[in-house]
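Input: one structure, supplied below.
All protein chains but one are shown at their positions in the complex.
Right after this comes chain A.
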């Protein structure tokens, strides 16, 4: 594979607009995504075998038409089914080609990382059981296969995405039995008024809430899921309202979602050798419209850098999107701590290695003043296959409750690394560009 001027990782709104902008400027671009076609999580295209369902409000569908035209117009082509394994200490990007089971190393002058956002899911007793998934995970499955999960579904957590999923499940023919929302946006009229300043968000809110109401899905606000248990081949979910009212739901599936955060796990960043910047939701989770603008901005920064010109100023639109997202976050802010300090000891924190809240408490009690790195190594948190994707934020929050260390960042547990995700040794030792590299024995 030829070394490109710029490597763009990700084919969501930010990656598409970055790749198109760079190509239009005449730079050589290697544009990769782990999927075989552009779209990202928001514009995930159905797999060839399934039927497409038109999802989302008009603003989302319009963006996809616009982005699609943009990359087709510039002629930039996506190298699909290619994972970004990271940057090594020589500044080389290691790429994993899933279809051929090989890796390749490329040296780019600049790298734009546009790998989007990931969901946050808070620990709850029983959240590791089969039948529990994330709302985003269920959404992707729905978009790819066109069919909903079978059996009763409960959607629970925090933030507008739970309503979007409920709408999509209803459209696919299996509306959830309820949506449980930890916050109570109806009790925050001043924030609701502030939302009016963003007509697009109002449009999206109306789109989803009217559909949820039309499908007669109960939207229960001020509810927290406090336990999930296996019960007669299904899941029994216990929820508690702010006033202490307990309600249980028997379902086959529960989709959890507690907001999103930039997908920065293990990612490098830096000004030198190569110039690496982040764009879109993986820089700041502001949503798809902001990501499109941010991707273009990142491309312009790279172009300026490679031409030795001064860096362009940030786009003013990003400030407006940030204010709108802040308003939305205030509207949906749950009462109390995000990760409750009183979780039972046997609640799983690290699902990869089966480490519990109690394990963390024991470690903290035995080692006063312990550093996040020691918590990682000796507690084996953020050490498993997911490398902290699921537990680092939650462990960091509990460390802060512990009180001695002050603010703790999840990065202190996950760090910058390669491989960013576990990678098959068979692929790593087979270099796609080197016919003499190791072959199967």
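Note that a contact is a pair of C-beta atoms (placed from the backbone, for glycine too) under 8 Å apart; a residue touches a chain by one contact, two chains touch by 3 or more; residues count from 1.
The definition used in the following text is that contacts and distances are computed from a predicted model.
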item	value
Protein name, per the UniProt record, of whichever chain is missing from view ("FAD-binding oxidoreductase", "RNA polymerase sigma factor", "Formate dehydrogenase subunit gamma" or "ABC transporter permease")	"FAD-binding oxidoreductase"
Identified contact with the non-displayed chain, of A:28, A:210, A:371 or A:409	A:371
For chain A, residues in touch with the removed chain	88-90, 92, 94, 105, 366-367, 369-371, 373-374, 377-378, 385, 387, 417-419, 422-426, 428-429, 431, 437-438, 440-441
